[in-house]
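To start, the structure under review is shown below, and the notes come after it.
For this depiction, one protein chain was excluded, whereas all remaining protein chains were kept in their positions.
The first chain written gets the first letter, and so on, giving A, B and C; residue counts start at 1 in each chain.
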């Protein structure tokens, strides 16, 4: 009987719309990714380095990406980047899509006592006891806004060729398809250990915007958006530009010259540029959404 | 002749009862897991960080899980969590099941000189020279009991969806079955580096209860159970609640929408909830056992 | 229509000459490798250890090698070492081959503000605030030039047998071909954590020469070549000598005794020694090129 009841429940909850299914999988994937990342920052910062160091932030972040990829790839292919934008876009329309800022909220609750203990109860963006950087990224003081933009652009500019190498599905000795998530994880760990000292490791627009929205409402105030010359748009836009440039680099230098891949390449390219474009459009709409209707 | 004698011995020792076989495999697996974990804590704590750091605790713990999974999966499937409860339950009835607290005892013996050297001969639960945290987990001072409960619940709440992604056996690009142990290891390393600063990385009830029983008898006294408002039940109960919630999250958001998996899913769900329920019942019985008959 | 335009573009850009194709793939691979490495050095040095430590330099370097191998192996086999020399050789003749010092230039730009902040605006090779070691390797003070040579020779002397073990394609249980890049990565991480304290982890001539050329023109001056008794030639020549000796060691001790591998071995040997010889010749020509025509 219990089996039957479960099946009835499943029948009701099962989502038949393909897009919705994909969004759900991508949302859970992002939920997991963000929880790993924010919790990692919290653990190292709040213990003032006693229970972790800079390396301990890099590892869980990369592990979060691996888990997220395994979760979503069966359903939606685990795009993560465009999915995020989509998820953001429908924020406010689909009740479950609120899950994204909620992941940051779970970390906030889990470390609530520790945050209060660390900051003395005052949640700030600047200063030695600031706690905003647990959730979203902020630049170093010595950087100009365009320096930040270039810095954030480079991350995905490098990520895309690196990833392209083991992700393409030709028969010229690619990485085993099942192992792409751990390999991507390793690449990300490399990037976060070599290019994150200026402005943190942005890479994924949603990973930054979602938690920032949480801090907006959880006590840090509007400063999380206005600080450092309204820098918040940089980790959203720059990674997308970098991704387009990096993909192009890989296409021109390697993929177009691979044997017998006429059809796949073009299709691949189409697919990727469409993803990024959709993501960008959706992102703009989301901002309007947030600005006009409030979050 | 030696071959024959060995075979006779094997014939006598070979256990024909399926449940017993599984319990034996799971027990050895847990034995290995706990020795790695407790020894790691001991090495870092007793050298006051000279021969390791926080990262050095996370690595062997996760490696222990990998070894445990490879050991037990051929025989019993390496459930580890329910198995532990079962093992605890039969504690006192089957002589070899005493192996569990014995693993902590081996670590105690191995590091006996170092523990005495470090603590000045006084085994305490509180204070700067406390050594109880080598064996079992204890919360930070600033946390309330319900804060602890939420913290410990989150670990498995996050572990189960993360694991679900690479453990399901559909043909929609899962992780290679043989590589699930190392991948689970990596996920655990991520969790212990991002969510263990409040109360340590509980996750597995048996990993915490077994060594705590050792410290009860090895010189730390009853304080290991009474300290921090009798907190010892939190790392036993909270992970189970989190596991149920986390599994549900994965089912609703991903697994039910995977193509052609009608039968497997339900079976899988049944299997998992049954595991957790059995584990819970057994755990309660064990406590009664320990309380009434003594350990 | 867009598809068609893209195809026309591809048709025009597609390189039909095999050697050129290979050079392009190898160049992109080296570009990625160097960006990881230089950026890693920059992050740790410029934050004075706050956002990374010695370990954080080793990881991205090794990850860069993995990405580079996946990028280039489909087209050219990812030789990296001889390819580098080739790339250097054609420097100045093919416009896109300037990419190599450009990778160091990208890192220079990305960390420009941080470098200026760290060094107080004075770019030097010696002293506490020196920044030249972000890009190329320099020896420790206590070493003689021949000590350096021996040190750099050992790296590849050890790398080649280590790599030989999992790279040979006989059916006597080699490493899975698809996993050679991550395994080589791990070996490199081991080498850089055990043999890099004297003069840094040279190994690859191009990785050292390319960024050194950048520093020559970007403000550090000719000292980057003249310092430490013109040591710059050591990380270029010594690794090649070590590679020949190390390969020989593996051949004599293992490969010649593998079952049924008469043909492969000799072919393999021929191939490798030819690679190294070509690389060497090309390297000399490059130097003449640079010396005579300027870079």
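One rule holds in what follows: a residue touches a chain if its C-beta (ideal position, glycine included) is under 8 Å from a C-beta of that chain, and two chains touch if they have at least 3 such contacts.
Only a predicted model underlies this, so the values are computations on that prediction, with no experimental measurement involved.
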Of the chains on display, those the missing one touches are B, C
Just name the one of C:103, C:156 or C:196 that touches the chain not displayed here. C:196
Given the contact definition stated above, which residue among C:26, C:113 or C:151 touches the chain not shown here? C:151
Given the full complex, what residues of subunit B touch the hidden partner chain? 2-3, 6-7, 10, 13-15, 21, 24-25, 27-28, 32, 35-37, 39-40, 42-43, 46-47, 50-53, 55-56, 59-60, 62-64, 66-67, 69-75, 106, 109-114, 117, 176-179, 181-182, 185
Touch residues of subunit C, complete complex, unshown partner: 53-55, 58, 140, 142-144, 147, 150-151, 154, 158, 161-162, 164-166, 168, 170, 172-176, 179, 183, 186-187, 189-191, 193-198, 249-250, 252-254, 256-258, 265-266, 269-270
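Methods note: only the chains that are shown with their structure count from here on.
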Would you mind checking which chain's mean C-alpha position lies nearest the centre of all protein C-alpha atoms? A
When subunit A is superposed on subunit C by its C-alpha atoms, the rotation angle in degrees, nearest 5: 90
Computed distance of Cα centres, subunit C from subunit A, in Å: 31
For subunit A, which residues are shared contacts with two or more other chains? 53, 55, 176, 179
